[in-house]
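Below is the structure I would like to discuss, written out as structure tokens.
Just one protein chain is left out here, and the rest sit where they should.
The first chain written gets the first letter, and so on, giving A, B and C; residue counts start at 1 in each chain.
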Amino acid sequence: MNAKRIAPLRRAVLEANLRLARSGLVFGTFGNVSGVDRDEGVFVIKPSGVPYGLLTPARMVPVSLETGEVLAGRLRPSSDTPTHRELYRAFDCGGIAHSHAESATTFAQARQPIRCMGTTHADYFRGDVPVTRPLTEAEVAKAYELHTGLVIVETFRTRGLSATDVPGVVVANHGPFTWGPDAHQAVENALVLEQLARMEIAQRIVAPDAPRPDPFLVEKHFTRKHGKSAYYGQQKKDVQ
Amino acid sequence: MNAKRIAPLRRAVLEANLRLARSGLVFGTFGNVSGVDRDEGVFVIKPSGVPYGLLTPARMVPVSLETGEVLAGRLRPSSDTPTHRELYRAFDCGGIAHSHAESATTFAQARQPIRCMGTTHADYFRGDVPVTRPLTEAEVAKAYELHTGLVIVETFRTRGLSATDVPGVVVANHGPFTWGPDAHQAVENALVLEQLARMEIAQRIVAPDAPRPDPFLVEKHFTRKHGKSAYYGQQKKDVQ
Amino acid sequence: MNAKRIAPLRRAVLEANLRLARSGLVFGTFGNVSGVDRDEGVFVIKPSGVPYGLLTPARMVPVSLETGEVLAGRLRPSSDTPTHRELYRAFDCGGIAHSHAESATTFAQARQPIRCMGTTHADYFRGDVPVTRPLTEAEVAKAYELHTGLVIVETFRTRGLSATDVPGVVVANHGPFTWGPDAHQAVENALVLEQLARMEIAQRIVAPDAPRPDPFLVEKHFTRKHGKSAYYGQQKKDVQ
Partner (left out) sequence: MNAKRIAPLRRAVLEANLRLARSGLVFGTFGNVSGVDRDEGVFVIKPSGVPYGLLTPARMVPVSLETGEVLAGRLRPSSDTPTHRELYRAFDCGGIAHSHAESATTFAQARQPIRCMGTTHADYFRGDVPVTRPLTEAEVAKAYELHTGLVIVETFRTRGLSATDVPGVVVANHGPFTWGPDAHQAVENALVLEQLARMEIAQRIVAPDAPRPDPFLVEKHFTRKHGKSAYYGQQKKDVQ
């Protein structure tokens, strides 16, 4: 591992972890964010159970994408590290965020997807955010966190979902994972997902059986912000 | 366009956008506020997808009320600009605000009006805040944002509603638009509408079928604050 | 009116209004708090529609308890002043607070009392907080705010309730009024009532038909804090 080359990644991952903490989506030492450098074959993740106030770039733990080994320092990486690693191996993403955010976790505990009910959702997720099946006793007993990653990947594969189009999932009786092009975007998606989950809860009070938005409206909003025909936002050069 | 004459409008529209951001009704770069100078034939609106922290008066985008053309600068205006323009052309108002505020958006997703259930509502909106019909596939495919404006205007026309008496709407599966005499008041109405939507959600929990307030109570409160017989507040000269 | 003697009352009423504003229970210029000096025959109330940031002790409006006349200054008192005056005349209290706080107002709009479901409620209110009947068209048409006060008094009289034991009410389709020994305590009761209303809403979700607390538990908690056998808190001399 080239320590110099991953220094900016460490800072970015620290900043993304702190943003998640500031957002109010985590309490105590819960939650973890990572980012990957695929050229280096390394991802960097929050250490396990260290208070957010004590985090520094040097305390962000580099882990080998290939072997799962810790590549520097004495701190243990987040206990969810094997989950992150499986997701990096299966999905084309640059950052991953995990929290026990209240409303998204409610859907995990309800074992229900967070349905796409409008354009706010469609701006970020191209359809429902799925829920995994529960893990079996064997999967929990041995390599639990690895199996958490595998069941997420299985969820996307068996349903033919694109992890780029739907950058998030809720793990049954556990909580949400989101991802994105980098650690910052993964946290952004975590914040948005929590907001969407809050609206889905309110929707169940107001009109649980309301009709879904038309598919062409969902497509319009997703493609307005993502892909070749996007027309939202600015050219980078016009806003420094 | 006379740049000097619209300078105060640019500052007012910036301030109104920042107020919307501070209120917690928007996340990320979502939400947009505009204000109009009808003598100049210009409205000024937030640029598309620029973080709130980077907004300046000079970055507020002036747009021709007649042609929809951007009149200065290189920044794209908000993607919702054609919606604002249609509303300025149809309604007698000086400012417009759009957000994806959680509770009002829930009603958009539920395709239900925000009902007038008490005097807090009647102080600002003379009756229910309506919901639009969903757009058709053709309306979404071409000039989507223009059609969003048109369907709002259609909603008011076909139901015989006054945009002055009811300065807001929820667009089906999208979110709320509010307006007012200026950009500041449009944001004020956005904040109030969110509060009313929150109470309507709680009302569905406590007593979904509670009787409506008597029409004479609604009239009393609206006219106590609006129009010729208003007696709320002070003479301007007594409070600088 | 002796301006010097009511100066401390003005400051106390200002402070209580600002506390209500800081609490988040009001938005915009909504809400009003007053306090009375019965020896002087004067109560002092917030001016109508003045932003909280512009309030000063001198802008608090003194009103005659006997005639309802404004006794000093050019500012109009709160439009709810006649309601406050009726309550001071009927009830033995030193301060009154009115807000459109979200959850208490939900019960006003639902035309339902805020039920006593536990000891938190019983620590402050000796039983359910009642809801008034709706006003008639005649009562709204003429001297509306006076009739709001009268219907509150009627609610307590016809049900044999003590305004000292139950220092609050929700006015149908309007919102809560609370009172207490002084303006500060009236606001304290407003904050507590909102908290109780929030729990009553959550209770409707979890167990709408849960049994009521036993009357002896309610009595125990109310008398633990109020009246001759109170044993909560300290002797004043031990905590300056």
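The criterion applied here is as follows: contacts are C-beta pairs under 8 Å (C-beta built on N, C-alpha and C of every residue); 3 or more make two chains touch, one makes a residue touch a chain.
All of these numbers come straight from a predicted model, not from anything done at the bench.
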Here the chain that is not shown touches A, C
Omitted-chain contact residue, chosen from A:11, A:100 or A:226
A:100
Where the unshown chain meets chain A, residue by residue
27-30, 47-50, 54, 59, 74-76, 79, 100, 102-103, 105-112, 134-135, 137, 140-141, 144, 173-175, 200-201, 204-205
Where chain C meets the chain that is not shown, the residues are 117-120, 188, 191-192, 195, 198-199, 202-203, 205-207, 210-211, 213-214, 216-217, 220, 224, 231-235, 238-239
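Throughout what follows, only the chains that are shown with their structure count from here on.
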Give the identifier of the chain nearest to the protein's overall CA centre, each chain being represented by its own CA mean.
B
Check the residue numbers that chain A and chain B use where they touch, and answer same if over half are used by both copies, otherwise different.
different
What chain lies farthest away from chain C once each centre is taken as the mean of the Cα atoms?
A
Counting only Cα atoms for the centres, state how far chain A is from chain B in Å.
33
Which residues belonging to chain C are in contact with no fewer than two other chains?
none
